[in-house]
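Only one protein chain is missing; all other protein chains are in place.
First chain written, first letter: the chains are A, B and C, and each begins at residue 1.
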Amino acid sequence: MSTTVKRVYGYLAEFESASKLYKAAEKVRDAGFEKWDCYSPYPIHGLDNAMGIKRSILPYMVFFGGLTGFFTALALAYITQVSIYPTVVQGKPANIFTVPAFFPIMFELTVLFSGFTTLFGLLGLMQLPRYNHPLFASKQFARVTDDGFFIAIEARDPKFSAESTKQLLADIGGANIELVEDEN
Amino acid sequence: MAETTVKADAPAKREGPKLPVLEREKLILNKRSYNWITERICGVVENPQPLLWWLLFIPCAIIAAVGVGGGLFHLVSTGVGVWGNTNRAMWGWPIVNFVFWIGIGHAGTLISAILFLTRQNWRTSINRAAEAMTIFAVCCAGIFPAFHVGRVWMAWFLAPIPNPNQIWQNFKSPLLWDVFAVSTYFTVSLIFWFLGMVPDLATIRDRATGKVRKFLYGIFALGWRGANRHWSHYEMAYLLLAALSTPLVLSVHSVVSFDFATSVVPGWHTTIFPPYFVAGAIFGGFAMVLTIMIPARFIYGLKDLITMKHIDNMAKIILLTGSIVGYAYLMELFMAFYGAAKYEMEAFKLRLTGPYWWAYVAMMSCNVISPQLFWWKKCRENLWVVMGVCMCVNIGMWFERFVIIVTTLSRMWLPGDWKYYYPSGEDIMLFVGTIGMFLTLFLLFLRFLPCINIAEVKWTKEESDPHFEDQEDHPDEGAEKIAAYQMELEKGEAKA
Amino acid sequence: MSKRVWNHPEVPAEERDVLVWRSAGELDGSAMFREHLEREFPEKNGELTEEERELSRRSFVKLMGASSALAGLGLASCRRPESYIVPYTNAPEWVIPGKPLYYASARPTAAGGVPLLVTTFEGRPTLVAPNEDHPDSSGTDAFTQASILDLYDPDRSKDFLKAGKVTSKADFEAALKESAAKPGKIGFVFGEDDSPTRARLVGELKKKFPGAKAYRYEALEANRAEAALGKGNRLVVDFSKADRILSLDCDFLGLDETGESKGYFERRQGGSHADGKLYSKEVAPEEMNRHYQVEAAYTLTGGMADHRLRVTAGRVAQIASAIAAELGVSVPASGELSEKEKLWVAECAKDLQAAGGNAVVLAGKRQSAGLHQLAAAINAKLGSACAKIVATGRGEFADFAELVADMEAGALQTLVFATPANPVFDAPADVQFKELLAKVPTTIHLGLRADHTARACSWHVPAAHYLESWGDTRTASGSHLLVQPMILPLHGGVGELELLSAFLGDGSLQLGDEQTPSAGYDAVRNTVQLQPAAWTEALKNGYIDASYAEAEATGATDQVAASLQTPTPSKDALEVIFAADASVWDGRFINNSWLQEAPDPISKLTWDNVAYVSPKTAEALGIEPLTTELEPETKIFGKDVKNAPRPEQGEGEKAKAPMIEVKLGEASLKIPVLVSFGQADDTIVLPLGYGQGRDDGRSGGVVYDKAAPVVGQVGLNTGFDAYRLRTSQTDYLASGATISMVFDRYPVALTQEHHAMYGRALAREISTDDIDVHHHHKSYEEQLKGVAKQGMDSHMPPNTSIYKPNDTEGKPLISDDRHQWAMAIDLNVCTGCNSCLVACQAENNIPVVGKEQVAKGREMHWIRMDRYYAVHKDGDQDNPEMIPQPVACVQCEMAPCETVCPVNATVHTEEGLNAMAYNRCIGTRYCANNCPYKARRFNFFDYNKRNPLVPHNLNRGPWGKKQVGDGKHLQRNPNVSVRMRGVMEKCTYCVQRLEEAKIKQKQIQRKKALGVDSTKMTVTAKDLRIPVDSVKVACQSACASNAITFGNLLDRKDAAVVRAKDSKRNYDLLNYIGTLPRTSYLARVKNPNKELTSIDKNVGRATIHIH
Partner (left out) sequence: MANFFPRWSNFMPLKLAICAGAIAFGIALTIAVYGYGIPHAQPVGYQPGQPIPYSHEIHVNQLGMDCRYCHSFVEHGAHANVPSANVCFNCHGPNKVKSDSPLLAPLYDAMAIDQETGQSTGMEPKTLEWVRVHKIADYAYFNHSAHVNRGVSCQSCHGEVDEMKKVYQAEDLTMGWCLDCHRSPEKHLRPMEEVFNLDYDAEEWLAQNEIVDSEGLVGEKGQRLTSQEEFGKFLKVHWDVQPKESCATCHR
């Protein structure tokens, strides 16, 4: 058996239901913790408030993503159709008046770029994919995707202390409180 | 067929202000627990497949391989002439099939996106399967226009790639719009579908026992761990995608309809096409969702998740959209008559009475008349009737495209070139092949992926509400807030 | 691809027996020229296997001038494959690689030689066009246009045959020497064309071999007219003087020609071509001719007629005699006429009488000698100045009856066939020609095809095509045309004159090579007796001034009474009319795929012949299923709706005509049947020439023997042999036929299956007479004004566009200030003869697709020859108006096809052309859907690579039979891309010719510049504009009636096309969609007799009654 000291990730506590989790979250928030999170099998309404998380900034990213798509399409169409090589098709004008014909593609590229921004923006914000995580080492944590509700408070949090944090979790109704360690 | 529905009890008594709340049917019956939901849905993926699955899968896979694989091989090696298209009907079955499939591919995104935006919580039980259907239908649809071109090996001419010839695409062509629209639609639908599935893949991952499963589901679950900081972004992303998909889904079929509407062809050149096509797509898409979900519901015992309420809701949408489509048909006829354009009038006269009258009759009776049965609750409750009407609608929607494309092209402007169009064996083979491919992919989807959105279904349970247990404990959440929250729920659900 | 194919073939010099021969003048000329002659064809006939022939032919294509050959296609490597430029070793004079050379020549036909201008590329003839320098030149028909394909026919006879077995040329030469030395009683059978050199040689032969006899025979030349006009005489009509024409079953614009028809068409234009300028005025009714036609079944001539009387063929003579009686010719009394006929006869006679010397009566060649005598008598009575009887050189030749008699009597020891006919197949059935042939010890057959006669003769000699051999011929009026070869015989064929010369000499064939001219050349030179300079000039012009001497008519009327004695047909005893086929003529073009695929101008049938009956007869005989209505109607809610259902015989690939059995005397024939509108009741029309070989088990044709093929791949299993019903007595008309239904149906490939315009004002027609239109009485002038306002156009507001077709600088997009191309098609003179269609096929490398594909609706002809029947609601439903309408790409200025192409493969040029970049096309076919005129054609298969003639072959794709290296490919125009599969194609106004002309104009500017300082020279748009009307497109030059006008809109009134478009008759097809087509149509004008409009209500109203 190795005697290496493992790095502590934090405390994990289970809660009975969404309501209990909600209430517990408020308390952890009020206790001033920063590096902690709630875990649940489905999104719980209002938990963001209870945890004190700000609204996601994803919409702003997507807006600029969409804008990029829009201008890409406009530039692509206008430059190729009007500036570089205008062709005479059905006597349609080869100048600014031809832009209405590009609307469908401008729309589609706006959506396409927005879609990609959403996907990659989301992954970036969530810092996923992350396949290895200390919490996965916890046996009970596997129930988080089924019917488990958890709160984990990380050791990185300045307010974290081995004893009082555990006590806090117990106080707010956490069960099966477990010290989660990094595996290596 | 009798369906044993357990009438839901009145919701648990809540303190606080009394609100005039109508009693609602529950979306999940028999007060199933979270774990029951997980077990039931993941069970579909984890348990050995019923015999019926194999009995369906093997023939479908063979049909797909022969029909699509063999059909396309012959087509590409020999030429488009193996199809029935002629110098008169330059588009025939292939484009009919394309529009048919792309139409089917609309319900999925629609259910996911529009119903999400309008807070129709009943969508949660069906949206996953419907989205999968979208993806697979778009795959099937994509085959047709791609291989329909005479020189498929030159199809990259459609992509605006800088090239030494300095020649570009024609951005004024509806067909190029189509290329952009369909590929965008496919991409965004795929993102939507995949993102929606990530938490459920995590569920399966966490339940998996085998190493291969652990690895593969683990890879696609992206390391999801249900953290609320993730849920927060995730919900926003989902909302954004829904908001993007809604206009997209409307645009795609509008653009497909532009292929026809922007032409000068009598019978095509009509401004009613975009809304009419979109309504038709929703109509056909919902019918296809029902056609597939009703049997799946039986096979996998998902009756408590896909309830009669779901089916009833969908039947009502079919009735509504079917009536819109019927209105469009009649309006077309009226405009042809009222417009006093000889060729337009003739085109519609020939649709009604010409050599393809049977296709018109099939379209009218399947699309307009058969859904009218859904005015009666009895019919909406009888699954045999629902299934029958849905089959009719599937057939009718195919004929709608047939009427628009083939009937029009075989009797166009100059009688000197009128010629009847016959599909060839390869046409039929490829169409049947795509049906096989669609079913094969769908069966594989049932086999390997969660067919119902586990996370969202859990969320529709009443106890998922953090305020479910008692409200007093939340002094900072005033009664007004609760009322507003309830109102919001009502607004969305009263419709359903 | 193996490398050996591309190697330059090496053949010893003395064996180079096929070579390019460009102009006789040069051949005749200096030794230097001989040095310059270049070998083109490396093959050695008779010693190569079929495969080797194919290979070397392929090499031939690759060796053209600067064209390149690929070696070691570097598929594995990414390197560019090495290709070679193989220049001539000794460059021949005049040949500029890639540039065509034009030579004058002529095609001999029974109706009179056709003066031609042949286009050659590096020695390959690729296209024939009328020689417009010739005073008699009046276009070409479809047969002439397609005859060039016969030259390259892969199934052409290539081998000498002895008793049907392949033998060597040496064998034959030995036999010929023997024969020429001691031929015994020798006979020669020639075609019906008139060749002065042949006549001279025959004269010499008669001197050399006392008792030698010359005959003439072609299946469809019965020479009945000679009974009235005298032996060897023919009637030549000067149509330009003919004010009134009565045609008694004479298809003078179509299949039986009577002199040049140019004058007819000019008169049809009613003086609008005054002052030598086309369309300088409107059609003036008083200057138009009036054309009466009496016929049983529609002919192209009948379609042009102002008044068409529909009677059975047997009754034509009765009508003629009634007219003759009206005019005061003493004739036996004719049979009973109906009231309507009486009126028609009386008014027609009155009209003819009034025109006097400017009237002419023509009798059809299928009609009896009696009718010809009647016609001659009427002409004489009228004092017709436009009908001239001339003595041709053919009087010297004995006719077929004599040949048969001589053969039967065993009076011939040697018989030489040099006729294009195929007597074993096409001689009357009762003659039993094959048995007769056995009575002649030595028979030598000279022919392009190893046909039935070739197989039955003791010797067959592959003949040289008229583009490969020396010869001469005469036009209908007697102008002496020179036939000069464009190329040495591809397969070592022997010319007719060479064979005759061999008999005149010691029997050795002098075929000529690059060193020595052939015997035919000497023969022609000896005939014309011209000094070298004059000879060169004559070759350049293609003709020598000459004309036939006028002859006196015999004035005989001895057979008139007999001609009136024809039984009245009934449904149990039908009248049979044997007709020349518009695709294979008498059967000689059976292997010509262009003609086979060109739809019959009337029935629109391709690849087959069928029996035609009138709708009423079909109903009476109970022939089911056949659609007998022009615009079929269905009762819907008690109302008749014209709803264009599928014809009952099926449509498209499922069109299957019912089979009937026609019994005539002892003989019977199973043949499919179709309804023909405007045909006389109780008659059945059987086109001849088909059914030359069938191996599909059907009984209606000669059984095809693979070991002794009598017909090539093209003609195999096409049509039914109606010759077997034909006897010497009933060679054109027979009576007493019965029909019974056979429980069978036959797939037919029709290019048009709906025959009416269904109320759409497409092909427009007006009348010089007053007409009631929607209860308004409209004079000719009013109708003329209303042409552009017919149908939808009457109430559509003008199209307005919210966008202006401008570029970034606000200048119009179609901006070229030198050329703006446009075309006008004059329906007034278009007969619908297919000549343009075939010319287009030749010029633009349009592939043949085969019967299966045509049936599906995938024919590739860029010109679709629509033909509509129209009846007025009060008019005679059984005798509709027939009006053709050629539709090709109309080059819309606002072309709907362009905007929908996603890859910019079809865009507009600055000159108003709707260009098609084949190499950019990916084949979405959207353009074709959006084309209102349906003028686009798609290559559904690799028609150029795969052989479409083998059944189902195209569907086999890469496993199918190929046709690469097939001789037909030598005909290709090198200036037009050969399209691959998956590519859209269509008419672009022969853009290759336009570009060529524009470049030529630029070359001229430089030549001007070289004298002076080029920087001081100013070139303007006007200098770069090609001379007015100097470019002719292929269809235009082929057109016999000048119906197509093409030119530059910027030439203003100088250009014929602009004047045509300024005509009030001008209208745009489907004008109201706003496509602004550059091709417009000119409405047809009918010139009816006022007195007859009460019975002929359809005349001039083909569209005008349409709302």
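Assume a contact is a pair of C-beta atoms (placed from the backbone, for glycine too) under 8 Å apart; a residue touches a chain by one contact, two chains touch by 3 or more.
Everything quoted here is computed from the prediction, not taken from an experiment.
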Requested in this report: With touch as defined up top, name the shown chains that contact the chain not shown.
Outcome: A, B, C
Query - Option from A:Y22, A:Y39, A:F136 or A:F149 whose C-beta touches the chain left out - result: A:F136
Query raised in the report: Since one chain has been left out of the picture, which residues of subunit A touch it in the full complex?
Result: 85, 87-88, 129-134, 136-139, 142, 183-184
Report task. Pick out the residues on subunit B that sit against the missing chain. Result -> 162-167, 214-215, 218, 223
Query raised in the report: Can you name the residues of subunit C that touch the chain not displayed here?
Result: 8, 10-13, 65-66, 68-69, 78-80, 82-91, 96-99, 816, 905-910, 913, 915-920, 975-977, 988, 991-992, 995, 998-999, 1002-1003, 1005-1006, 1009-1010, 1013-1015, 1017-1021, 1023-1024
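By definition in this document, only the chains that are shown with their structure count from here on.
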Report task. Report back the single chain whose CA centre is most distant from the CA centre of subunit A. Result -> C
Report task. Could you tell me the distance, in whole angstrom, between the mean C-alpha positions of subunit A and subunit C? Result -> 78
Report summary line: Between subunit B and subunit C, the Cα-mean centres are separated in Å by 57
Query raised in the report: If you average the Cα atoms of subunit A and of subunit B to get two centres, how far apart are those centres in Å?
Result: 28
Query raised in the report: What parts of subunit C, by residue number, touch at least two of the other chains?
Result: 896, 898-899, 901, 904, 907
Query raised in the report: Can you list the subunit B residues in contact with two or more other chains?
Result: 167-170, 172, 174, 176
Report task. Would you mind writing out the residues of subunit A in touch with subunit B in their complex? Result -> 17-23, 25, 37-48, 50-51, 53, 55-56, 58-59, 62, 76-77, 80-81, 84-85, 87, 89-90, 92, 98, 101-102, 104-105, 107-109, 111-112, 114-116, 118-119, 121-123, 125-126, 128-133, 135-136, 141-147
Report summary line: The residues of subunit C that touch subunit A in their complex are 801, 803-808, 810, 813-814, 893-896, 898-899, 901, 904, 907-910, 1076
Query - Partner subunit B, residues of subunit C touching it in the complex - result: 634, 636, 641, 643-646, 650-654, 752-760, 762, 791-792, 795, 853, 856-859, 864, 866-868, 885, 887, 896, 898-904, 907, 920-926, 928-930, 932-934, 936-942, 954-958, 980-984, 1070, 1072-1073, 1075
